[in-house]
Each structure stands twice: as structure tokens, then as C-alpha cells.
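Missing here is one protein chain; the remaining ones are kept as they sit in the complex.
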Amino acid sequence: MYSADIIIEALINGLLTGAIYALVALGLTLVYGVLHIINFAHGALLAAAMFAVLLTNQVVGLDPYVQIPFLMVIFFALGYGLQRLVIGPASHGRDENILLVTLGLSIVIENLLLAGFGSDTRSLNTDYSFAVFEVGPYLLGQARVFGAGGALATAALLWLFLSRSDTGKAIRAVAKEKIGASLQGIDVAHVYAVTFGLGCACLAVAACLLLPTFYVNPKIGSAYVLVAFTIVVLGGMGSIVGAMLGGLIIGAVESMSGLFLGESLGQIGIFVIFILTLLLKPTGLFGAKA
Amino acid sequence: MPAADIAPAATMLYVENVTMRFGGLTAVDDASLNVPKGSITGLIGPNGAGKTTLFSIVSGFLKPTGGRVSFDGADVTHLPAHELAEKGLGRTFQIVKPFAGLTVAENVAVGAFLRHRHRADAETVAERVATRVGLGDRLDAPAARLTVAGRKRLELAKVLATEPKLLLLDEVLAGLNPSEVRDILPVIRGLRDDGITILMIEHVMQAVVSLCDRVFVLAQGAVIASGTPREVVADPRVVEAYLGKGAAARLARAEAADA
Partner (left out) sequence: MRSSLRPYLPVLALGVLLALAPLLLTSNVALNFLAVTLIVSLAAQGWNLLGGFGGQFSFGHAAFFGVGAYSSAIWQMRFGLDAWTGLLVGTAMGAVTGLVIGFLAFRAGLRGSYFALVTLAFAEVFRVLANSSEVTGGAAGMLLPLKIGAGNLQFSDRATFLGLVVALTVLVLGLVQWIRGSRFGAQLVALRENEEAARALGVDVLAVKLKAIGLSGAITATAGVLYLQYFLFIDANIAFGTWISVEVLLAAIVGGLGTVLGPVVGALALHGLGELVKAAVGQLPGIDLAVYGAILVVAVAFLPGGLVGLARRRAAPRQVRKAEPEGGRA
């Protein structure tokens, strides 16, 4: 059996990781809440962002945290373009089609990464990658603390953007009542693309926050996508608060089941939560009524 | 012809004090009605009166908050839709639901398969039923390409192919032009002559008057009047339900002034 200290430390580290997971899930739930689509390519896009961070670091020597503003803009543009030029037109507005198109995109991205970078697992080492903060008896990874702080700050900024800016208001109007919004002269296709861009920008930030402690390989996206889906489903599809809380819960569960079940079997905890939520309460803990 | 008494043996459908609440909204409020065997009974009322909700309860798509539904002498309140269809209770949908990717013949065959296990039999029945409602020359057309009138006919054909004893028709005439209405009235009358009991929601009053033996009026979820079409149309409560409070009196005054 583990001592209480070890369990509490694992719990705190899990919550810190969960905050970054929450940011990943935030992008997914935002897209779902506005476009009502499930973006299956979310994980693959995250993997792409992580490789971008890695490459920029190796080539230009830029610290991952310094890369945040640049990568955010690039991924916003990428997301905007993807929705406007590929996903929107290709899926003819049908749910199943969107799922298939984004699945297709994820396969393309994942395997291009594989072709470009090989299947090796890579990591990025910074000065703070292995440094720790000592808080009382607990050792907390510095990069995790920074990551969680960055994730919460990003979520707060996104919240402000959605509630205060004109674009944010347009996004919320479209999410609530698409036809009404378009009657008021809101360009729905543009709002969709902006939302998708924001979702991808969240991924870019998450990638910068993840890399100092987490490894990356071309297939990593499929692991993150399931974690993100679990968070989103648990928190309620489309709910931002739900995604944040769901992220923290899943981070904690992952850390706990990893501690008690071991590395490989530990993933099961998340999938089981995912399946049970879908089967028993598909609206999630904080989801709006279906 | 209208059954004054409610002898169970002569009653096809008996709706007894049915209530349906969605959260705080009461869509159907303690409604009771009966449909005698062999009759064409109408269900009318202003928009939002709860007519379609009542249909959904009767046909097993919704479970009522309270009350009882008996069909052909048996309590069927808690039976699912597909079992009711098997027992002989068929319905159409107000917003027609064709199997868009299939042909007309395939659409109707789905209904026919309920009573006929073998494809050849089901196809024969489907062809016969489709012809009867006037789709005989469109058998191989994809349902998605039918006109509005064609889709209404298809909706009817699909349910007829299940060989129902009781047919619930939800606004089968809505959206049709007068000549299309004229074409379909004899078809409905013919169904009754074949022994199918019919309960129909209808807004086209001319059709209600010409087809129905008896009419129930639903307003704000409650049955406010019943009788022959002419009685009901003259009932001041019905006029008020449609046109607002005091309308009947105003109308009467206006008529008196005209006279």
C-alpha cells in the first residue's frame, strides 16, 4: 500500500496534468458546442502542434513557452482554413460525414507525421523539465505547475473573449440559435471557421505546455483524443465549465489508476469512465439538456 | 352512425383521462375520447392543442404521465410502438417520414413485411397498396424524388401495407392543393369501406365535414367538445378556442346584424 503522501502527491500531479487535458478538451467542446460536430482530428492536430513545437525548438532554439503566441496564430489560421475549405464543404452538413471527414483528416495528419518524423518517441528537454517545486512534503514538477497555470490562464482568456468581444458574442449567438443568428446578418460559415480556429489555437497552447514534460510520437494523438472525448462527454458536450472540471477529474483518475493499476492497465480507468458516462448519462455531469 | 354509447365491443380505441406533462408544460390534460369500430372520427383543434402529442401517446411513441389507452378491448398504455403496429394500430406522421434512400416499392414493402415474411409476398402487397393510393406508376422512383402530394400518398401507403385495424392519420391533407385533396378523399373513404377504423387529425374543415362521423375538439390539451362535425362547428366553445375569447358572441352579433 502507498503512504498518504505518495497518494496526495500523485493526486496533485494528476490535477496539474488534468488542467492541460482540460485545455485540450476545451478546444473540442467549443467546436462541439458551436458547430455541433465531433472533431475526430483533434488529437492528430495536437500531435502536429507538438511536433511543430519540437521542430521549432530544435531548429530555432525557441523555448516552448515563448512559442505560444506564434503557434497559436498559426494554428488558428490552420483551423480556420480546415473548416472553411475541407470539413465544411466535404461533409454536406451531415453528422456522420463530418465524423468520417475528420477521421480521414486525422489519418492523413498522423501518417504524414509518421512519414516525416518516423515512429520514434521524442521529447524536448528544457532546464525546468525535471526541476521540482517542494511544497511541504510534496514534490511537484515545475513544468506541470507552469503547464496548469498556462492552461487555466488560457481558459480564462477564452472565457473573456467569448463573453466580451463582438466575435465571441457572435459565436455564442450561433451556438444558441444558428438560423436566428444568420437572419441577424451573422456570417455563420465564418463563425464556424473562427470557432474551429479557436479550437485549434487551444491545441497549440496545450502543445507548448505539454512538451516540456510529455513525450510525443506520431500516434500520440489517438491517446489524447480519447482522453479529450472522455473529458468532454463527462463534463457535458459543449460545456466549457464541464470541460475544465472534467479535465481535472480525468487527470486525477489517470494518475490514481496509474498508481494502483500500473502504467499499461491504468488507461482502462479513463475508458471505463467514458463508456459508463455514455451509457448511463450521455448528457454528462454539467451538460445542457440534449 | 355515431356511437352514442361506449359499448366496449363496438369501441376500437378508448382514450381514458390521458395526461401528458413535459416539465411544467401540460400538453395533454385529462383527455378522453372513443373511436367506434368502423367509424371515421376526427380530432380537430387549434395549433398547439396537443393533437399530435395525443397521437404519439396512442401509437406508443410517448408514455403518458397519467391515464389509460385501450385498443380493441385491451389495455395498451405501456406497449411500445412496434408492438402496437403489430396489433393493428397504424399511424402516419404529420411531417412525413419517407425512407428517403429507398424506392417507393421498397418503402411500402417495409410495412408489408410486418405481416408477410417472404419477399415475394411483401412485394406483391406493396405493389397493390401503392397502386391503390395512386403511386402504381412510381414504384421504382426513389422516395426522395416524390412531390409533396406523392410523399403524402407514400406515407399512407407504408402504413396501409401493415394492414391496420385502426389508422391514425395526422394531417394527411395538409400541404395539398384542392384538386389533390379531392383526389385523396375517396381513397380514405374507401379504407373505411374496407373495414379500417380511422382517427384523423385534420385542419381542412371541408374534409372533416365530408368524411367524419364524429369529431372531438382539443384545445390546450383538453377535450372541449364532441359531436357530429356540424354540431361541433356551431359550438361557441369551439369557435372561441379557434378565434379567441368572446369571438362566438361577436360572430353571433355580426350574423344577427346581417340578418
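Brief remarks on what is shown
By written order: A and B. Residues from 1 in each chain.
As a working rule, a contact is a pair of C-beta atoms (placed from the backbone, for glycine too) under 8 Å apart; a residue touches a chain by one contact, two chains touch by 3 or more.
A quick note: this is a predicted structure, and the numbers were derived from the prediction, not measured.
The residue touching the chain not shown here, chosen from B:His82, B:Arg182 or B:Arg237, is B:His82. Interface note: of A:Thr17, A:Ser106 or A:Ser255, the residue touching the hidden chain in the full complex is A:Ser106. Interface residues of chain B facing the missing partner chain: 59, 61, 80-83, 85-86, 90-93, 97-103, 106, 109-111, 113-114, 117-120, 122, 138, 140-142, 145-148, 150, 158-159, 161-162.
Those residues of chain A that touch the chain absent from the view are 38, 86, 89-92, 95-97, 99-101, 103-115, 118-119, 218, 222, 226, 229, 233, 262, 264-265, 267-268, 271-272, 274-275, 278-280, 282.
The criterion applied here is as follows: only the chains that are shown with their structure count from here on.
Centre to centre, using the average C-alpha position, chain A and chain B are separated by 50 Å.
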